[in-house]
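A short worksheet on the structure shown next.
Note that one protein chain is taken out, while the other chains of the complex remain in position.
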Amino acid sequence: MRERLSPPAGSRIDRSRPVAFEFEGRAFTGYAGDTIASALAANGAWCLSRSFKLHRPRGSFGFAGDEAGALVQLESEPNVQADTRAVEPGLRVQAQNTVGGLERDQAALLGRFERFLPVGFYYKAFYKPRGVWNWWEKIIRRTAGLGRVDRSWTPEYFDKAYAHCDVAVIGGGAAGLAAAAACGDQGLDVLLIEREPELGGWLTYGRRKSADRTLDDLRRRVQALTSVRVMTSATCTGWYADNWLAVSQGNRLHKVRARAVIACTGGTSQPAVFRNNDLPGIVSAAAAQRLIRHYGVRPGLRAVVLTTGDEGYAAALDLAEHGTDVAAVVDCRPDPPAGPMASQAEARGHRILSGHTVREARRDSQRLQIGGVLVTRVTGPGACAADGEELDCDLLVVAAGVAPAGGLLAQAGAKFRPSGRGAVPRLESLPAHAYAAGVAAGASTVEEALAQGEQAGLAAAADLSGSAAAAPAIAARPAAAEPTVSWPVFPHPDGHEFVDLDEDVTVREIEDALAEGYEDIELLKRYSTVGMGPSQGRLSAIATAAVTAAAQDSTAAAVGATTNRPPSVPTRFGLFAGRGFQPVRHTPMQGWHVDAGAQMMTAGLWMRPAYYGPPEKRADAIADEVLAVRRAVGLIDVSTLGGFEIRGPDALEFLERAYTPSFRRLRVGRTRYALLTDEQGVVVDDGVAARQGPDHYYVTASTSGAEQLYPLLLWYQAQWQLDVDIADVTSAYGAINIAGPQARRVLEKLGIDIGLSPEACPYLAARTGKLAGVDVRLLRIGFVGELGYEIHPPASQSLGLWQALIDAGRDYGIRPFGVEAQRVLRLEKGHVIVTQDTDGLTHPHEVDLGWALGRRKPFFVGKRSIEILREKGLSRRLVGYAVPDRRAAVPDEGHLVVRDGEITGRVTSSAWSPVLDQAIGLAYVAPDQAEVGSVITIKAARGRLVEAEVVRLPFYDPENLRQAI
Amino acid sequence: MKIMPCPLNGPRNIQEFTCGGEVVAPPDPDRADAAAWADYLFLHHNAAGIVREWWYHVPTSFWFIADRNTVTDEIVRTFLPRELFGADARPDHP
Partner (left out) sequence: MVSPRSPIQNALQAAGAVFGEHSGVTAVTDFGAPIGEAAAARRLGLADLSPLPRVGFRGPGARDWLTAQGVELPDEPNQARTQTDGAIAITRSWTEVLVLGRIQEADSLCARLAAGAADAHCARAYSLPRFDGMFWFALTGASAADCLAKLCGVDMREPAFPVGSVAQTSLARLNAVIVHVDVGEAPLFHLLGDSASADYAWTSLLDAMQEFGGRPVGLRVLHALAREFK
């Protein structure tokens, strides 16, 4: 390890805790508090990766977590930002995007084929001749992309949490601290969100007077306020509608709702554009200062500083004071105004070359980093002399200005625009309840940032207190800080002046794309891929606008900017995928089913037993369950059926309008089939309505339909405004269907105070009473075509009753049966399951439910549409079919009915009937195929054609004698 | 996430709601011809500007009506259905 600078340099590192780690298989040592990149820089290693397209050596320019060049691979995590991720003991870090290592990247040869990778090569190269893509794809998949996914990784816990505050302050630099303090002083609940591990921003690394107490004072002021909550190492990645912020911190995504937001997001140091401006060892002034003050790293032995303003001189002074030899300060401005730092630098005898620029950088002959620069005279906007002075250096510090970090503000609806002929966007307007301060709002000094922060805080407080006179949110930027030269973009005849380092986009590529007609900034972005890398244009948008404006003889303001979208910084998938919520509904008998060996299946949100027994005995289990119901007695948990109480003077009127049949003649104690169609006449659900009292109906709904049906019924009521109450009591009642010839005996054995004789309780009766001491609603209905009762006990007593029925039925051969057996049983009876045998177009006449329409009713939902559809004539009908050939393939649901090579319908339900000992089913067929006795052809699995005969429904017990006994 | 001012529950995340589409007065089903009826069922206005929509607060099973600007996504006003469908506003079929 090289010697570090002595304190106070290195505020973030703990020199007593060395940290050993590996990079590219070599051992390195850093200190606790180092980032991966700072620890490597301390050892003179600048190169972190190879570039995406041309495999050029790259490092970090800004040391602020923005760029693709600093993405590295950890053992089980790809694309880690090396310049912000803390180094940990034993960490094994690999460079990304190399074939065979960083030093000898074989894919670097790709750089030699650069002329074959022109702008838009994604769209041009791989399509002709036909089929060539298949060849290219393999190569591209191998070389493209960044990190590698470790498929043997250990899962981590990610989750989400909501947070609320009066004011969220994004960014804890000078402006953010001042804003938070100002709001906190007013007693507001403030959330201060800082992406670095400590508060302070520029104040923690910028050049200040040694006696300056600003940072300590601000921190102390904020810490003293209990109403200010501080989140550090927390990144705001999105600013959505109504001040809803996404903030990622560790493995948690915070969803923050703020009444007002103050953006103090600071700025991004911009690169200069010249030949080989991508070499490792070329860093921003802020990066050099971070390395010195945060990590105690001397960034180089001999540096050149390229600047367009006073901040380059500050960096030069910092470097010189920390042991770096500053070869020259190269100032692009012809007549630099005498800034305070420039004056100091001049006084200390620094060599200053004004009106000059770096024309190109040269690679070190030994190492993957900068070795020197060619400095020449600026001859005009974007032009410099070919010949000049060669300067050796191992560090080039670039101070090409700072762009406001306005991405989040732009997402919220703030407008940025460069003024006049400038290239730097300036904040023009803010949406309601949004404020900005500091560099993001155009401040160029700490004093300005503090004043703006204070002002924004007071403005937000006034806004939230409802006082009309909210202070002006946008501070006027002093004219003196306007850039005085064109943006430092110097195209070179030999190229390699990168506008976008993430995506390897050069000046020429932008110009070519423009020449090809991609003049709109959004199209230019997509075609050239400029701004599409991890930095999302933060380091390239201004240069792109400058190049475009120059090529079009226009202004950056006219060129415009691309749309900002969240997430504004790369975000781990875990944060999005982490702990979601997926409610599950259990019937009261859930535990019993599982204990009894049921295979559970999902039905909407519910869990239901499919059948009881091991999966390898599925078919036998289902057949046994079917036969138990037909020959003895079976029990099925139908608690998942929807249940609605319709009560009030207009209860009948409501049913008459909402459902298709008429209930006017339904007496208390009776049930009726209740079919529901929508306004288009499409069958949407069915159930049974039981009249419990003069103005009280209990209506069931299908398992799948209940959840949508309740809002629908309430929507009708919202329009009809009838004197009726509709209550969803689905979960309040369990439901047990006991069916089979022995059903009555089981109930009687258990003890019931309801007379069950066919006279006292005939088919379709509805009764209430006590069964085994439990208050139940008893409906004598069934779906399976045997003597059956649907028992609706209170949910809390359902399991007890179920167990009692099982015990009482043991002597009668009772068996629980599941959904699969029920499907077979109901199919044998020819009953339609809405949504299985119907689709989004099915109207009642197509499925022979015309009898369920109250034709004489003046109105029901769907009536008019059904009439129109009926007049048009049927285009298909649902029929029952049986396959006479018992050795033929059993068709599956969804198999097509074909005739002369044309599709005339499809199978909706299919089963092997154990009772009939043949394959049966329901299918849509053409109307002229619907006659009983017609032979239809079904295209079964593997294209085998199966002949089936249309038969009369129901298949089983056609006279319906068994359910009426 | 957008905030919906619910007349029953106050301002809530839009995630708690579902939109029930535009409030459209059905034509008289007995008098409308098939074309007018199909127009009502299938053709939606999709206007740019302030539209009147049904909204449903799922946790309370509560329907209400919102006037919303489809250009700015601003919710101008929310109110109870009773205001439009009062006792006198029952459809004209007994």
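Details
Per-chain numbering from 1; labels A and B assigned in written order.
To be clear about the criterion, a contact is a pair of C-beta atoms (placed from the backbone, for glycine too) under 8 Å apart; a residue touches a chain by one contact, two chains touch by 3 or more.
Quantities reported herein were computed from a predicted structural model and do not represent experimental measurements.
Within the whole complex, the absent chain has one touching residue among A:587, A:717 or A:865, and that is A:587. Screening A:772, A:833, A:890 or A:926 against the full complex identifies A:772 as the residue touching the chain left out. Contact with the omitted chain, checked across A:54, A:756, A:801 or A:936, is made by A:801. When the full complex is taken into account, the listed residue touching the unshown chain is A:696, out of A:221, A:433, A:696 or A:939.
Within the entire complex, the positions of subunit A that touch the omitted partner chain are 159-164, 255, 257, 579, 581-588, 590-591, 605-606, 639, 645, 647-649, 693, 696, 723, 725, 727, 729-733, 772-774, 794-797, 799-801, 804. Seen from subunit B, the chain kept out of the figure touches residues 8-10, 12-13, 15-16, 58-60, 62.
The definition used in the following text is that only the chains that are shown with their structure count from here on.
Against subunit A, the residues of subunit B that register as touching in their complex are 1-3, 13, 18, 20, 26, 29-30, 32, 34, 37-38, 41, 54, 56, 61, 63, 73, 81-82, 85-87, 89-91, 93-94.
By the touch criterion given at the top, residues 240-242, 244, 255, 257, 679-680, 710-711, 714-715, 718-722, 728, 858-859, 863-865, 868 of subunit A touch subunit B in their complex.
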